[in-house]
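Of the protein chains in this complex, all but one are displayed in their positions.
As written, the chains take the letters A, B and C, and residue 1 is the first residue of each chain.
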Amino acid sequence: MNGFEPQIVAFTCNWCSYAAADLAGTSRIHYPSNVRIIRVMCSGMIDPIYVLRSFEAGFDGVLLAGCHIGDCHYISGNKRAEERTAKLRRLLHILGLEDERLKLEWISAAEGGRFAETIKGYVDQLKQLGPSPFRKEATA
Amino acid sequence: MAEDKNDVKIGVYVCHCGSNIAGTVDVEQVTASAQERGSVAVARNYKFMCSEPGQALIKQDIEELGLNRVVVAACSPRMHEPTFRRVVEEGGLNPYQLHICNIREQCSWVHKDGATDKAEALISAAISRAYYLEPLESREVPVAPAVLVVGGGIAGIQAALKVADAGRKVYLVEREPSIGGHMSQIDKTFPTLDCSACILTPRMAAVKSHPNIELMTYSEVVDVQGYVGNFKATIRRKPRYVDESLCTGCGICQEKCPWKAESEFDCGLGQRKAIYTPFPQAVPNVPVIDPEHCVYILKDGKCGACLKFCERGAVDFSQTEKIVDVEVGAIIMATGYDLMDPSEIARLGYGKFPNVITSLQFERLCNATGPTGGHIVLNGQEPKSVGIIHCVGSRDRKYHSYCSRVCCMYALKFAHLIKEKIEDASVYQFYIDMRCYGKGFEEFFQREGSEGVTFIRGKPAQVTDLALSEEEQGKLVVVCENTLMGRQLRVPVDMVVLCPAMEARSDARDVARLFNLTQSADGFLQERHAKLEPVATANDGVFVIGCAQGPKDIPDTVAQALAGAAETLSLIDRGSVELQAATATVDETLCQGCGRCEEICVFHAPTLSSDGTMIPVSSINEALCKGCGVCAVTCPTGAISIRHFTRQQILAELEALSGVPV
Amino acid sequence: MKYAYYPGCSASGTSKECEESLQATMRHLGVELTQLEDWNCCGAAMATGVSYLLSLALPARNLALAERAESDLVTGCSRCYMNLIRAVHYTENNASVREKVNVLLAETGVQYSGKARLRHILDVIINDVGLDAVAEKVKRPLGGLRVAPYYGCCQGMWTYAQFDSVEDPHCFDELLGTLGAQVVDYPLKTACCGGTLSMSKRSVGAKLIGDLLAAAGDADCIVTACPLCMFNLNSFQKEAGRARSTHFDIPILFLTQIMGMAFGLPEKALGLQRNTVPVDSLYRKMAVGAAVSSGAGSASGPG
Partner (left out) sequence: MGAQPKTLEGAWTPQAPGHTPSSTDLVGNDFSLCYQCGLCTGSCRTAYAMKYTPRQVMNLLQLGLVKEAVASGAGLLCTACYSCTFRCPRGVAVTDLMAAIQRLSLAEKHADPHIRRWYQAFTDTVARHGRFHEVEFLVRYYAPNPFRLREQVSVGLTLLRKGKITLRPPKMRSQKAIAAMFRKAAQIEGRP
């Protein structure tokens, strides 16, 4: 659809998802360059404010990625992230943002292929969805 | 720390990484655009930033241009952050005034188009973040001068001995009644064919007698607390019902005990008593009583033969399990592997035909201490023909995609032993590829060829007792394609030996969680870096060696064991470790003392404390804080922030990425 | 229990007895089968040889019909089951294939979205009806009979994948055990019967069938869960015998036929008179078995 290229920011935990992104690299699994990764130590470190600011800044999608439940390097940080994301969704809904714009994924350090697939899939999904309502104001 | 932000001088260094980055990313362009940014004093690119000249470049600029921030755009921080932290420190900066920008793994290697644009955005973001970086003081804490080794196979034994020889205290914990592991079940070792027991048992004895090794067999680690240099492990010691200090290992109890059970050590081919040592050379040579089969325990008090006959009065049914705590600076995981149960692959007839056995069972048959005294006899029969099936559950995506690495070689060894013990026996090797990559392996393979072993290239589809011809009557028939002839083949044999995959321990997941480690896709414990940190793990101070990390032969296992010993010694002998400085910190002026941080932190780092005069405020025990940031996000007043991952730093990065001011 | 029912061509033709016995037995078990309205051939073993798309579209149409009827689709034919579930898997795993298949289905005015749930009759009997319910219905235990279950190939690969061990299935053994039969284990119980080769490449077909019958050894009868196998094993025993220069005379029964026998349903209802290899011998052996087990030697003969 009219060459719309969604902009995605991904907050990935250092131990699993960031490592997965590295593994995708070392295994040379290509995926669209629409994504920008910010490294945090744990998905539990991701402040809701980061997500809100991301949309303010005009990103079309925000991906939060951490270790699988039970595998958190800090025992339960990802559980906290899960709880917060649920709350955050309600807020985004009020703001008139579609659920798909905030994505929470568990990707282990061994799942490089899955990381690439996730990005591919998310880009397609957002293409279907079109630009974020906040994008225009942002880029204006 | 009062720093006038006008004085910020950032140096940006873009690495070509040969053509790994420069091949896809226009390094000149990204360097130029970095140069444009305010407070960037210098932007350079170089072939290999991590090389000596590259490092020198950075140090030089720090001195000559008075840089106070450094951005390195290169490979993943998980690769070279330590390297460059050292570099900036040597250059006279605080190591935390460095930011690594990942433009290789997460850019040049994964994108064809847009790689340059993305690299530009990432670097620009890195610059913005670097702007807010602050120097951090990383605290040193003393290291407990002892090592915990988990698992008493050849890996754990070798590691324990090396560490102990260096004069350090070692706690060696083994789940089974004796140390020795799988190697103690093996008869001969490839390719040299030296006797496994002859090389292993002296080491086992050495462990027992070593003044620096505290051996805890029949025990398991049930809890691990703390952090690198200061672990506290809780060990559960199961009751042996035999007093180790009194028992002389005379064996009379086993002689007299009337109750039998299947021998785990002989893989079900032989029997043992209810009171037993798994094998004669067991260390410690002190039996255990198996409560499942001991009638004294089952029918309270009936029997008690062992009690009567033990002159030392070592048998003690009043024993209960003990809980022991140990404090160690480092942990070595040597938990080994499980042999896959081939009955999963029903068509191969394991569990259906008594003459289909696993490689480990065959080892027991060959072994002089085994159920047949070393004679290859199964169900009273000496096989005149044996089929050895390779890759059972290995190299098969339905079971395990990986190659188990040892089967080709021990299969060759088996053939040799059969030829040696049974003259005119015919041996068939059913293989897909012969993988003889190790030192002396190929030579061994060649020798086998001359011993009249038949090699059939083909993965057997079935082991059946359905005879289609006279010569197949009463035999096991291995059905396969001889792929080199392109013809179906039916090979009648008396015995089939399966080479099942070596797989991760069935409880590997629980172990990984207990020690806060990660597993690779195949389920084995994952090393930190496949090449440069083969025995380190995601958890500082915990190391993994041997088959716990993946299938290996004995030489490789021992090499890793020694590597693990070296790692732990270098850690302990340093005497102290630097705790990572990126911990939580509380702005007491903002803290309202609500205590949410105290509730949510699983490491008990934050505590509310009050001097009585005012409302209690939270304070962080930095030794306990792991810097996960959960408290910072939970704190309703934003009083808590995580050093090196402050809101300011991350939002700055975000803003630069979006190219939109927020 | 209500299901949409897909008989398939051979069950309504060359193996009518399967269909008849299946209806009778299921009714007896209180299972309600409504024949799928306007069903079509699943493509048998031949469609794949002609057109990849047809090999998926033909079965997919029946699934689409079931979808419209909003009901699980049950079939008693393993070959049909295989073609149907193959269509399910392949369309669900490949969007472009799904698209093309729906283009074909459009010609018949239906669309397939992947909602319909497919069941094999054996699956229904074991998991929905349950062996206990089956046991309750048993009036004439098959005590005297040595029965060789023939799981068949496509079944092993596809049906059992859904609810049993694929390489080493046992549900059939359990069912026959419940009926009181002595289950004969033999190595080729999951080997292919040769499908249509029995007619298109007679020499090969005869060999496969011969090996199979021979492997079943001294069993009194072989029980199959597939009308196609039923047809092969029944119709080509002479030929198979000749190929091995021996003579075969083994009754081949469909699973619902032997169930019906154990339930004491009338022969006619089970279409037993249609079996190519006569089955009377079985009733005699059952009677003997009953006599032996119950001491009292008065078990009625056939009919």
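The rule is short, and it goes like this: contacts are C-beta pairs under 8 Å (C-beta built on N, C-alpha and C of every residue); 3 or more make two chains touch, one makes a residue touch a chain.
Keep in mind it's a predicted model, so treat the numbers as computed, not measured.
Chemist: Have a look at B:112, B:299 or B:397 and name the one touching the chain we're not showing.
Modeler: Looking across B:112, B:299 or B:397, the contact with the absent chain belongs to B:397.
Chemist: Given the contact definition stated above, which residue among C:97, C:184 or C:221 touches the chain not shown here?
Modeler: That would be C:97, which touches the missing chain.
Chemist: Which subunit C residues touch the hidden chain?
Modeler: Residues of subunit C in contact with the hidden chain: 9-10, 12-17, 38-41, 43-55, 57-58, 61, 82, 86, 89-90, 93-94, 97, 100, 103-105, 107-109, 153-154, 156-158, 161-162, 166, 191-192, 194-197, 199-204, 208, 235-236, 238, 273-276.
Chemist: Footprint of the hidden chain on subunit B, which residues?
Modeler: Residues of subunit B in contact with the hidden chain: 347, 391, 395-398, 432, 457-462, 479-483, 486-488.
In this section, only the chains that are shown with their structure count from here on.
Chemist: Once you've mapped the touching chain pairs, tell me: line, ring, star, complete or other?
Modeler: The chain contacts form an open line.
Chemist: What whole-number Å value describes the gap between the mean CA coordinates of subunit A and subunit B?
Modeler: Centre separation, subunit A to subunit B: 30 Å.
Chemist: Taking the mean of the C-alpha atoms as each chain's centre, how many Å separate subunit B from subunit C?
Modeler: Going by mean C-alpha positions, subunit B sits 50 Å from subunit C.
Chemist: How big is the gap, in whole Å, between where the Cα atoms of subunit A centre and where those of subunit C centre?
Modeler: Result: the chain centres lie 50 Å from each other.
Chemist: Multi-chain contacts in subunit A: which residues touch at least two other chains?
Modeler: As it turns out, subunit A has no residue touching two or more other chains.
Chemist: Would you pull the subunit C residues touching subunit B in the complex into a rising list?
Modeler: Going through subunit C, the ones touching subunit B are 165, 167-168, 186-188, 211, 215.
Chemist: What part of subunit B is in contact with subunit C in the complex they form?
Modeler: Touch list, subunit B to subunit C: 345-347, 464-466, 468.
Chemist: What residues of subunit A sit close enough to touch subunit B in their complex?
Modeler: Result: residues 7, 9, 14-16, 18-19, 21-22, 24-26, 28-34, 36-42, 44-50, 53-54, 56-59, 70-71, 73-77, 80, 84, 108-111, 116, 138-139 of subunit A touch subunit B.
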